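One chain of protein is taken out of this complex; the other chains stay put.
To keep things simple, chains are lettered A, B and C as they appear, and every chain counts its residues starting from 1.
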Amino acid sequence: MRKLVLPVSIIAVILALVLLAPVLPLADVRAMDIPHRFAGPSMQHWLGQDEFGRDVLTRLIFGARASLSIAIGSALAAAVIGAALGLLGGYFRGLVEILTVRAAEVILCLPPLLLALLVVTILGAGFWPLILALTILYTPNYARIVYAATLQVRGLDYVTAQRALGTHPLKIVLRTLLPNVLPPLLVQISLVIASAIVIESGLSFLGLGVVPPTPSWGLMIRAARGAMEQAPMLLVWPSLALAGTILTFNLLCDRLQSVLDPRAVPAGGAIWLRRRKPAASPPRAVLAGEDPVNRRAVAGTPPAAGPGDLLAIDGLTIALRRAGGIGSGMELVRDVAISVRPGETLAIVGESGSGKTLTSLALTGLLPDVLEVTAGSAVYVARDGRRLDLLAEDEDGHRRLRGDEISMVFQDANAALNPVQRIGEQLSEVIRAHRPAGAAEAGREAVDLLRRVGIPDPDRRARAYPHELSGGQRQRAMIAIAVANRPKLLLADEPTTALDPTIQAQILALLSDLRRDSPEMGVVFVTHNLAVVAEIADRVAVMYAGELVEEGPVAEIFARPRHPYTAALIGSVPEGGAERLVAIPGTVPPPGKMPPGCRFAPRCDHAEKVCRQASPPEFRPQPDRRTRCLRFEEVT
Amino acid sequence: MTMRLTRRTFLATSAAAGSLTFLGPRSLHAATNGTLRFGLSAYPPSFDAWASSGTAAGTVKLLIHRGLMSFAPDGSLRGELAESWEVDDQGAWVFKLRDATWQDGSPVTAEDIAWNVAEASKPDSTAFLRGQLQTITKVETPDDTTVRMITEEPSAVLPGWFAHYNMPMIKKGEAVDTTMGAGPFKLDATDRGVSLTFSAFDGYYKKGLPKLAGVKATVYADENLRVAALQAGDIDLIEYVPWQAMEQIEQNDQLKLDAVDGPFMYLTFNGKRAPFDDPKVRRAVAHAIKREDIVAAAFYGRGGTLAHLPIADGSAFYNPDLADGWAYDPDKAKQLLAEAGHPDGFDCTMLSTAQYGMHQSTAEVCQAYLSMVGINVKLDLPEWSTRVQKGNQGDYDLAVMGTTAANNDPDGLSDIIDGSLPASFVRSYGLETPEISGYLKKGRTTFDEQKRKEIYAEMEKVAIETTPIVGLCWRSQGYGMKPNVTGFTNMPGQLTFYSGVTLEETALG
Amino acid sequence: MLRYVAYRSIVAIFLVWVVVTLVFLLLHLVPGDPAELLLSQGATAADPQAVANLRERLGLNDPLWLQYAHHIGGILTGDLGTSFRDGASVAGQIVQRLPRTLEVIITAALIAVAAGVPAGTLAAIRAGGWVDNVISFLSSLALSTPVFVVGSVVILVFAQELRIVPAGGYVAFAVDPLRHLMLLLLPAGTVALALWAVIARMSRASVLDVLERDHVRTARAKGLSRRRILTRHVVRNAMIPVLTVLGLEMGTLIGGTVLVEFVFNWPGLSGYLVSAVDARDYPEVVGIVMVISILFVFLNLVVDVVYAVLDPRISLAR
């Protein structure tokens, strides 16, 4: 809301000036002083005098009255009518839609100026005909926008819920639909006000505007244009007022948009797309010989990673970066250490908000721009034997690895594939980005890959667009992209979550096949489904609220969890014949409100005073297992 | 695909633009040899020879057509197709034709002329002078070069009709909107709404004329743009110089201005409605307005005050003693209002138009002054077409109007002050002026110059008294041109829109 | 697809008929008599008899339904009638004027896209930065300055003072191609200014939206170069809604370039329409409006089809 302060206060000042104009110590708006026409600024007339010797400042302020009330009046009137038409048409559809939205669209076929011309000529120039003309002009816009928004909202469950409740349709339209189509409507209103001010000036210019001697900015511009040579400033003042006001309304509109729909404007755009000067990029952290895992800054047990690791993450901390913004520095992932050996499948499991996805994104430098790695290292052994700290790589360094040595499979293949690019092209693109292959060669290889991931009729599918494939096939194509360059490390982020059971089983089987084909490939499998973990992973890392709480071999952990959270998770799965499931009370604390001690303590049945005091260190109940619980010995 | 295409096209366009800039202004603004580039204010709505289709159309008609008569640059009546004209002893006008040819090469005959008069005066004719021509009861053609017109009663003003640019002669049997005439230029090509191209007619009956090889008339509807085009060197001559630009053109030594006071602004009344059915109220209005301010505000000082009937002070019919008949005198105005029973003033509407800035500005100044004597005026400023209809139908109390008289003769004012004519937006609505009508009629049939002066002086006296209209100001009508344009003359007074006739003598130096 | 086009065409014909009827009726409500006007040119008094004669000749004395029937009948047989003013064929005039208007609009669109898409993309990539603010300020300014002000200033600076370009007007391409292009650039550039602002803003919003999409992250995860991600995965996807908006904007421009045509003396369709309304030239007005609405509807259809071509997810089945 703070964003709105500037535009709203400017508009408030303008409106105050306009409303208070009659009581302000201004000159008479109609008083002519023809001998002093075109006089320059003076003490009596700050902005000079116009072609009739009238005070320009006064006319500017009174002109705002006409221009703004016409613009705001018509924008609001059109909003009310248009919204009513759009809501009714969008909710009831059918005949009502034809009579409302479609009928309003007839107006769009008429040239706007002709419409204004006809209305104003039929009714005579003046304030109200102008408002009417502009209202007619803008109504279809609103109707269209509200109609589109209504169509979106009417299918939502809370509208269905109202119908299921037996609420009267009109009440649903007014109470449920209207408030929810308001954001686009509000934005449109501020847009229309801006546009109406311009149109009013255009109509006044053509002599279709307000009737003199009432001033309006358009009339002032029209009069001044003729006298451009004699008194150019007369053109400047109303133009400035016009541009300034519209600028303010545009600003309001932009800000309103970002306040009503915060998702629409991410701060800072796309940092990764900006080309940085080569000198500015940090030197690549080649850590040959040195074992970074020994530099562990956080006190506690050493990480469970050895020299044979493909990847050793240590002390990974991810925080919100927002210069001076709220919550800057808030840690979303804290001090995570995991390692993956070649050929091993590591599952990272946790609920939403546990930081499991962020961890995998951090490895490839794909964190959202608002997040950054503030501490830690991730040593990766590349194909050529170099040891790279993935967290220290810059965008270019990451780009060389991504899709080649390290590749990713995302959760929602439907969203993750480019909807307007053919599957084959999306595949050959990744091949050609890392290998010197010709288009034809890459195309052939793409088809082979599709065949390899079990897509029937791969020749034809290569020419298909993602939406022409079924969900399972899309995920297969996504996997084909990931394995196209035979990666050393595959990061799979919830690859089966949105799929049906039989398709999920197929995809899991495919992943098993691929691992069998590439025995050296390490896999990090991010999921929230414990059962999937049991099926596919060698080792599992359980994350909670941004921290790693337990890690070890899958079979052992499922057989005997050594952290209350893991135990509760397993107990909450509705398998076995338990009458009641183990439900963990409460919810995961939001990142800004982490408890001081063990983060799970508030929801833990076994928490004691000591748990709430300090963050527990890692314990090793067994050589290859870790847990972050003070009381693991007693409670598990 | 789209992106690439766009980029390529854009590059091509900008490259073209770049090379044009490089060529520089000379190639763009080079004067064309012997062809005058004329900036018109409007495209002729039609080429109907006899209909009143506006001043731009008038100019075009004066290029391609010639009538029996015309006005000389000094404003005097002169013969065109007619070599001589006189009233015979029976009171009929006899025109002797000269040896002229139509642009198709055939000779102009008396029969052609007779046919013109007959066609234009037909009941279903739309000729501007149809009413006047219908007073010609008979046209005789005793031989190929003699035309004799017989009128119901003798008419002193008949030759003036045939000098009107809305009464040119066309070849017998041609369509009324033919562009084939006997004038100095042939219309070669038109681009409707944009331009007209004329070339010299080598068979023109005046030897050595026209001096120009051709005329290219281009329409610039926007007055500012018209001036800009002249200043930019795109054209050689423009009509309707806007008043705000006159000084600028005068001061520019690359240009010259030829301006005369001719057209005038005035107020008309609705004589069918109170309070303007009362002459006292009308006269109060006449005294309430300070005309200098109209000249200053609406015409940038380009014109003169007009506090009597629009008879120019250079005219033989000018009456110096009546010149201040409606002089600015707010006290007198208030007194007249009080006498008429409106001591506290009243509310009314004033019709003008927003389409023409001068009409609107004039109305605004009038409104300001009328409010000072208690007449609260609400402006009604529709576009021109609606204004015309409202004027014709009397849908107003008070209206601002601007025009020229038909010619410099006081009879040319008939349209404006003769209340016996049918309702029209150019005159007051429903206002009976029996005395004025009587004087006008008398003037028309009087041939003696001195007697006519007396008649019209009496008429003006009555007009000042009864105030059928209120004269406001003369406005300057100007042509702007390059210094090398010679021979073009802005004709005096009401004849300014006849200036096109001098294009036959115009040359590019 | 064919079926869709056929369906839309039927709707379009109905729509155009509604528009034509509406305009026909509205026109007869508008005060001002064509015959009277035609004979009152130059502020002269029209002879009532002459006016009556002309009314009869123009068929204005017929009852309204008969005039309407004549009109619609004419349209159905492909005859748009002739001008009240000089009897010029309305269809012929439209054929002459329309290309000029389209020329301006298309040139303006090309300029606007060529300048607006990069500007919007840049602003999106630098969202919140000073580049973004400058572009946003400029586009607001472009949107808020009336074309007649821009036009006047352009003429003053470039034609009157610098004398780089002619002061408006029109020359046929065949007569003088260079001059034609120069004259075209004035109105097209002015129209492009506002259009540029719209395109830049739309592009910015659209690119920002696409940047947030998962498939861009996928493209990054594939290790593609910045340029390829930007062109193939961001801008290409972002352009789909931008082109739609561009199409619709162009649709409104077909009859909406009056001021620009006036200021630059460009003899296009909009100016023709206004002069026809001014003269109450009914056949011309109705004819022009019909053509404009057909074009508008057609353009909408084209936009939809192009949309479906650009975005394979959209199916035109109905």
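In the analysis below, a contact is a pair of C-beta atoms (placed from the backbone, for glycine too) under 8 Å apart; a residue touches a chain by one contact, two chains touch by 3 or more.
To be clear about the criterion, contacts and distances are computed from a predicted model.
The protein name that UniProt records for the chain not on display, among "Acyl-CoA dehydrogenase", "Heme exporter protein A", "NADH-quinone oxidoreductase subunit H" or "ATP-binding cassette domain-containing protein", is "ATP-binding cassette domain-containing protein".
Although one chain is not drawn, the whole complex shows that of A:S74, A:Q162 or A:S377 it is A:Q162 that touches it.
The chain omitted from view is touched by exactly one of A:N414, A:Q506 or A:T636, namely A:Q506.
Interface with the hidden chain, as seen from chain A, comprises residues 156-158, 160-168, 175-176, 179-180, 351-352, 470-473, 500-506, 508-509, 528-536, 554-555, 558, 568-576, 580-585, 587-588.
One rule holds in what follows: only the chains that are shown with their structure count from here on.
Chain contacts in this assembly form a complete graph, since each chain touches every other chain.
Nearest to the global CA centroid, when each chain is reduced to the mean of its CA atoms, is chain C.
By number of C-beta pairs in contact, B-C leads over the other of B-C and A-B.
The multi-chain contact residues of chain C, meaning those touching 2 or more other chains, are 30-32, 152, 156, 236.
The multi-chain contact residues of chain B, meaning those touching 2 or more other chains, are 224, 355, 382-383, 385-386.
Contact residues on chain B toward chain A in their complex (touch as defined above): 223-224, 242, 244-245, 248, 292-293, 296-297, 300, 353-355, 357, 360-361, 363-365, 367-368, 379-383, 385-386.
Against chain B, the residues of chain A that register as touching in their complex are 30-32, 34-35, 37, 51-52, 121, 124-125, 207-209, 211-213, 222-223, 225-230.
Across the complex, chain A meets chain C through its residues 105-106, 108-114, 117-118, 121-122, 194-195, 197-198, 201-202, 205-206, 218, 221-222, 225, 228, 235, 239, 242-243, 245-247, 250-251, 254, 263-270, 272-275, 364, 366, 398-404, 407-408, 410, 412, 415-421, 429-430, 433-434, 465, 467-468, 478, 481.
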